[in-house]
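Here the complex is missing one protein chain, while the rest keep their positions.
And then subunit A:
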Amino acid sequence: MRGTPVVRIKKSLTGVAVAALALTTLAACGSDDDGGSSNESGGPESADIRVWLNGTDTPQEARDWLKKTFEDENPGSTLTIEQQEWDGLVEKLTTSLSSESETPDVVEIGNTQAPTFTSAGAFSDLTGELSDFGGDDLLPGFVEGATVDGKTYAVPYYAGSKYIFYRKDLLKKSGLDVPTNLDEFVQAAITLKKDNPKPGNFSGFWFPGQDWRNGAAFVWAAGGDLAVDDGGEWTGSLASDDSVAGLEMAQELFTQASGAPKDGNEADPWTPFCAGEVGMMSTPGWVKGLIEADDTGCPDTFAKDMGVFALPGDDGSPAPVLLGGSDIAIASKSPNQALAQKAVALMLSDDYQTIMAEAGLTPAKQSLASLLGDDEYAKATIEAASDAKLTPAAPGWANVEGSRVLEDLFSAIAQGGDVQQLAEKADDQMNGQLNG
C-alpha cells in the first residue's frame, strides 16, 4: 500500500491531461469556419471549392484551366483540385460525402458507381440546372444512369470505352492480321504468347486477374449478363450457361495468353507495355498519352509500333464492352452549392471539354464528338462505344464493387479454378448486395 497515494496522483494527472487534450482536439474540429458572407440559398459568396478528380485521366492542362478560369470569374473564391485513386473510391466517397465538414464540393465518380450514391441522396438534385450544363446535348446514357424517379443527380464528365492497343511489329512477325471476331482475337493472343517466349511474363493479351471490367466484355459477348432484373428483384446471373461460356473464354486468355499477375489489378498498363511485355492490351484511350510521354512512357521505342482497334464481337461488329466514363456530381452536404454549380458548368464548357477531347476522352456533349478527330484512335473510340454496355442498374451495384466480389471471381478464374462453381459462389454473394 505504500506507493498508492503517488500512483493515485499520477493517474488523475494523466486524466486531466487526457481531458485537456480531448478538449483541444474537439475545439479544433469545431473551428472549421470559412468566413465569407452567406447569400440566401446557395451558401457563401466566396469559398474554397474542393474538386475531387480521380486518377490521372484528366490532363494537367484541363486542371490548370479550370482553376484559373474559376478563380478569375469568382473573385475571392479559390478552387482546389484533390486527386483521388480510382481504387477504393466508393469507400472514400461513402465516408466523406456524409460529413458536412469533410465533404468535397464537386466529385468525379465512375458512371457505374453513380447509381448507388444517387439513390442514397448523396448528391444534389441538378434537374433544374441541366439546361445550364448542356441539356439534351449531354450524353444521354450517362444522364439516364444518374436519374432516379425523374430527378438527375449527376452529369457526364467524359466517356471512353476501352479498346485494344497492340504492337504492329509483333502481329506482323507472327503473320497475324488484326482479328475480326472474338475467336480470332483469342487465337491471336495465344499465338503471340507462344511466339514470344521471352520475357517469361510476356502477354499475348495483357489480362491481370482482378480486371473484371475487361472480363465483363466476354460475358456479354457470349450472351450472358452480370446480373438480371427479375421483376424488380436483382439476381446475379454469372452462372447462367451463356455467362459461363464467356467466363471460360476469359479463362483461356488468362491461362494461355496472359503473363500479367493472376491476382494483379489493371493499374498502370503503360509500364508492362513499355517494358516490351505486351502484345495486346485493352485500356482506356487516354493511356495513349502516357505511353507517348517521356517520363511515363516509351516514345522512342514501342510507342512507334503501337496500333489500336476495337475489340471485335462475334459477328464482325464491335464487342459489347463496358461503357466507361465518369460523371460529375455535387455533394448534397456541401455548403457551397451555388459556387459548386459554377465549377461544374465550367467543367462542361466547350473550352474545357475540348482539352479533354484532345487527350482522347470522348466529350460529355454529343455536339463536340468531332473534336476527337478522325485518326485510327478516334475510329477505335467511336467503334468501342457503339455497342458498349453499362453495369447492371441495380441500386446496390456499388456495394458489389466495394466488396470486391468480381475482383475475387476473375482472379480465381485466372488461377484456373472451376468456372461454374466460382460463378455460382459469386452469384450468391451478389444476391445479398444487389438490391441495396
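For the reader, a short list of remarks on this structure follows.
Simple rule for what comes next: contacts are C-beta pairs under 8 Å (C-beta built on N, C-alpha and C of every residue); 3 or more make two chains touch, one makes a residue touch a chain; residues count from 1.
In this section, contacts and distances are computed from a predicted model.
UniProt records the chain missing from this view under the protein name "Sugar ABC transporter permease", selected from "NADH-quinone oxidoreductase subunit J", "Sugar ABC transporter permease", "Acyl-CoA synthetase (AMP-forming)/AMP-acid ligase II" or "Ferrous iron transport protein B".
Across the entire complex, the residue among A:Glu129, A:Asp263, A:Glu358 or A:Glu424 in touch with the chain not shown is A:Asp263.
Of the candidate positions A:Pro44, A:Pro59, A:Gly121 or A:Gly289, contact with the hidden chain is made by A:Gly121.
Touch with the chain omitted from the figure is made, among A:Thr69, A:Thr147 or A:Asn201, by A:Asn201.
As for the chain not pictured, it touches subunit A at residues 12, 15-16, 18-23, 26, 87-88, 90-91, 94-95, 97-98, 116-117, 119-122, 200-201, 209-210, 259-265, 272, 277, 332-333, 396, 398-399, 402-405, 407-408, 411-412, 415, 429, 433, 436.
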